[in-house]
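Pasting a structure below so you can have a look.
Every protein chain except one is present and positioned as in the full complex.
Per-chain numbering from 1; labels A and B assigned in written order.
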Amino acid sequence: MTIDVPAVAFWVIAIILVGSALAVVVMPKIVHAALFLVAVFGAAAGIYVLLNAEFIAIVQVLIYAGAVTILILFAIMLTQNSMSRVSNPFSGQWWLAGLICVLLAAGIIFAVNSSPMAAGAASDALPLANAAGGTVVKLGQLLYSPFAYSYVLPFEIASVVLLVAIVGAIMIGREE
Amino acid sequence: MTSHIDGIQIWMLAPELSVVLLGFLVLGLDLITHNRRVVAATALIGLLIPLGFTLSLVVKQDALTPDHTAFFHMLVVDGYALFFQFLFLVIGFGVLLVSYGYVEKFLRVTIGEYYSIILLSLAGMMLMASTGELISVYISLELTSIPLYILAGLSRSDTRSAEAAVKYVLLGAMSSAILLYGMALLYGATGTTDLTEIARNTQAALSSGNLVLLAADVFIFTGFGFKISAVPFHMWAPDIYEGAPTPSTLFFSVGSKAAGFAALLRVFIFGGLAAISGGTYLWVMVAIVAAVTMTLGNVVALLQTNIKRMMAYSSIGQAGYLLVGFAAIMISNSPAGNLGILAFLAVYVVTNIGAFTGIIGLADATGKENIRDFDGLGRRAPFIAAGMGLCLLSLAGIPPMAGFWGKLFILLTAWNQGSALTWLVVLGLINSAISIVYYANVVWRMFVAEPEKRDRLAMSGSVTLTMAVAVVGILALTIAFGFLLTGLGGGAGGLFPTATTP
Partner (left out) sequence: MITLNHFLVLGAVLFVIGLFGALSKRNAVAILMSIEIMLNAVNVTLVAFASAILNHGGKALNGATVDSSRLTGQIFAVFIITVAAAEASVALAMIIAIYRRRNTIDVGEINLMRW
């Protein structure tokens, strides 16, 4: 009997992903929550590798697991003692939010299972971690090529968004 | 569709492009010169350039690409987009002009920084109305929103402003995530993010009873619901409107709302989302949201003591009327229905600019923003009070003001859908009556109530000028309302050239 390595990998990563995400939400200390967030980002990168999206996986590690996490840890450090008792408490109506979210999850899962989609039926098998399916070159062309179908317009708008964020963060952050 | 990008396509992007470049220019100019007048004049006169480009696109429609799209269907320059470009340029002009004095007095940034952020946001709004593809819609939305978050938090001394910014950015990011999940489901269900292709694919076999499409629609509507402050996603509006600097509040209440509606209509009508099977549930949902939004906005506005908070609830109420129109065109799309919504938006924008100009004028002169501070404004600053009164009465929909015609038209659109929306029209009329109470209360205070002090208030030139422009705008809209509608109606097919709703 052979072991389906990608399938095992999926289950391991999926459990880590969901478990860490839950930990981010329920951990009473904000620093612990932030560390579990790194695990969420890392596990999501693993999912992208399984789905043959190497470029997304690398970007995920660089930007999310690297840059965003550091930003968040800095913010936590700079706002120490900002909460009264526990650093990561729930609000009073957490049960209502939980109820809405459980119903929502049930609804979405039912919907994707019962409807035909252009991406195929939900029960279609996906070839996992298929080394032959490299997409980086194609992605590069799709992002920027002026001569073939490409997402050059959103790409250019995104550059302005980044500039706005830089200017804005300086305006907000600087002392009087 | 041409296979590669050429000069014509760049020209079709020129209005947005020039607004972005103007934003950079103003930001850079601010570093070189400390003369506030030069910076402000550059920005205001510079806005004529994108206006010129927009007009050139209107006039030279034949010279555009055959299907009026560029950048691989991602930019759509149809009548609808051009209308909104024009509207956003008017908004930009009004907001820049009226905030001139306020920025120096109350904000911790220079005029150039403030103006550049507004201009970049404005470019995002213009793009939101003219993109025909979901990724571009999302990126434009973020280009619009991120500057808005910043604009909320720029007050020098008011802690409420920093609080408003945090609330705005967290709720805005959350609503973006919800919107994105809807877009992701839509992509999975239709295999594409191009709205024209989405419209085609939703009418294919896969649309029958497709729950993924329905879920995607609900998520997308929810995401936009935050942006247009519809109930039950309205919680952000009052706190943020009250806490933010007043010119920023004005920008949120007209710019963000118009841009949200522009993109909402574009995605739902152009993308054929209103026409999916199971769309029945959708319009019922929209109609209920519209009913609750109008009622809550107008009733809670009665209880407010802060004028900005009152205007926040008033703008929630106005969003409700717009959603009535939206519900009507979801049942069956008609050029007349589209025109009703667009006309209502145009009137709303101009009157709200006028009303906020009065609020900013008072804040400039006295630093106060409670409703009772308007006592006797009619004697202390007659012109500003008169203009503001006119705008408030128009917002209330008192005939024969422009606001009355806008409301009438939008309610007629709903009425024409038959018995399904009759209850909504009746509710709209009741709400109109309620809204008269709180609008007229401010007018009464300005002209009848006795002020504490009887001194004349010195109004800055920029405030007076903005008010003059707004008043002229309202009067022009009032007189030319029929002309406006027939004028737009002449190109009625042109508003949504490829959108077809069975």
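The rule is simple: a residue touches a chain if its C-beta (ideal position, glycine included) is under 8 Å from a C-beta of that chain, and two chains touch if they have at least 3 such contacts.
All values derive from a computational prediction rather than experimental measurement.
Taking every chain of the complex into account, the chain not shown here touches A, B.
Checked against the full complex, the candidates B:14, B:43, B:90 or B:135 give a single residue touching the omitted chain, namely B:135. Among B:58, B:184, B:299 or B:449, only B:184 touches the chain that is left out of the view. For chain A, the residues touching the absent chain in the complete assembly are 4, 6-7, 10, 14, 17-18, 21-22, 24-25, 30, 33-34, 37, 40-41, 44, 47-48, 51-53, 55-56, 59-60, 63-64, 67-68, 71-72, 74-76, 78-79, 82-84, 87-94, 96-98, 100-102, 104-105, 108-109, 112-113, 116-128, 133, 135, 138-139, 142-143, 149, 151, 154, 158, 161-162, 164-165, 168-169, 172-173.
Contact residues of chain B toward the unshown chain are 134-135, 138-139, 142, 146, 149-150, 153, 159, 162-163, 165-167, 169-171, 173-174, 176-178, 180-181, 183-185, 187-188, 190-193, 197, 200-201, 204-206, 232, 235-236, 239.
Here is the rule we go by: only the chains that are shown with their structure count from here on.
In terms of their C-alpha centroids, the spacing between chain A and chain B amounts to 31 Å.
Chain B makes touch with chain A in their complex at residues 3-5, 13, 20, 27, 71-72, 74-75, 108-109, 113, 116-117, 120-121, 123-124, 127, 131, 133, 135-136, 138-140, 142-143, 146-147, 149-150, 153-154, 156, 165, 185, 187-192, 201, 205-206, 209-215.
Against chain B, in their complex, chain A makes its touches with residues 107-108, 110-112, 114-119, 146-154, 157-158, 160-161, 163-165, 167-168, 171-172, 176.
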